[in-house]
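Here's a structure for you.
Left out: one protein chain. Kept in place: all the others.
Our next item is chain A:
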Amino acid sequence: MELAEIGIKFALVAIIFGISLVVAMYSTYAERKIAAFFQDRVGPNRAGPFGILQPLADGAKMFLKEEIIPTNATPFLFIVGPSLAILTACIASAVIPWGQNVVIAGRTIPLQVTDINVGILYIFGVVSLGVYGVMIGGWASNNKYSLLGAIRAASQNISYEISMGLSIIALLLVTGTLSLGEIAQQQHGWHWNVIYQPVGFLLFLICSFAETNRTPFDLPECETELVGGYHTEYSSMKLGFYLFAEYINMFISSAVMVTLYWGSYNYPGMDYMNELLGATWGPLFGFAVMFTKVLLFIFFFMWVRWTIPRFRYDQLMDLGWKVLIPLAIANIVVTGIWITFFS
């Protein structure tokens, strides 16, 4: 690989990293603003016009707060927990295709950091690593509420990863590949996978709510029962990392859902637009389309959060094991029959 290519890859990594951080930062602002609108309020509006400097103020506050490590906590693991959470949240974006190849100054640049042929498995691996951050943090705090939150997070993620994986198998029967880049290409125009896999998408959606610990499934940080859940003992920027990781996870899982089911960067009439805009701006427009879809999904995450109350723990387990897994298996069977006889 020549030097220029390496430079371009690094630039791409930096840009994606920056975008996911900025999106996560402004997700916190959007969450508060959207929550306010759903509740007929105004929301944060004091820091800058419409309060758009609020995330910066929050960040400054987080950095300036006192660092507290409890006496009975395990200091090393206590710091490893949030670091691992934010690390795993950040590296999942490496395999997501953000657009078609862009031609800039005669050089073709893929808008995907790396198109490994087991992209989906990579995402699964990273997502299941994510729960270690929560587990280690909750365990190292040496606090019963933190521990309970961590145990809940672990058992919830294990339960929902199964049905998530099963819902993906049905998708793989349709696409025939594990590479996210190829899956994105296959959905050219309006051939989005959600048309062929509506049940699979629904399962994947529910499971990604559970995996990101978002509201109907936010039992690991259930305030009414567990004080703060796994991050009860955390303060300052270590707490900030946990909260930040949740928003990055939300961004990444939105991007994964868009890539797998909602046509990635594809949109009806994209061939015409690509001819019209040329080889540079056409794919970038596709990126804008994908980004809009991702933002809509983030909005959906927040919309659900401010609508649906949290599950009871046994209901959560019932839903995971008794409803979603049988449904996912039925989905696989039906998809398999359909593939065998009709295509």
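Following the convention adopted for this analysis, a contact is a pair of C-beta atoms (placed from the backbone, for glycine too) under 8 Å apart; a residue touches a chain by one contact, two chains touch by 3 or more; residues count from 1.
Note that in this section contacts and distances are computed from a predicted model.
J.: Given the options "2Fe-2S iron-sulfur cluster binding domain-containing protein", "ABC transporter permease", "NADH-quinone oxidoreductase subunit I" or "Cytochrome C oxidase, cbb3-type, subunit III", which would UniProt use as the protein name of the unshown chain?
T.: "NADH-quinone oxidoreductase subunit I"
J.: Would you mind spotting which of A:2, A:40 or A:314 touches the chain that isn't drawn?
T.: Of these options, the touching residue for the absent chain is A:40.
J.: In terms of residues, what is the contact footprint of the unshown chain on chain A?
T.: Contacting residues on chain A, toward the hidden partner: 34, 36-42, 45, 303-304, 306-308.
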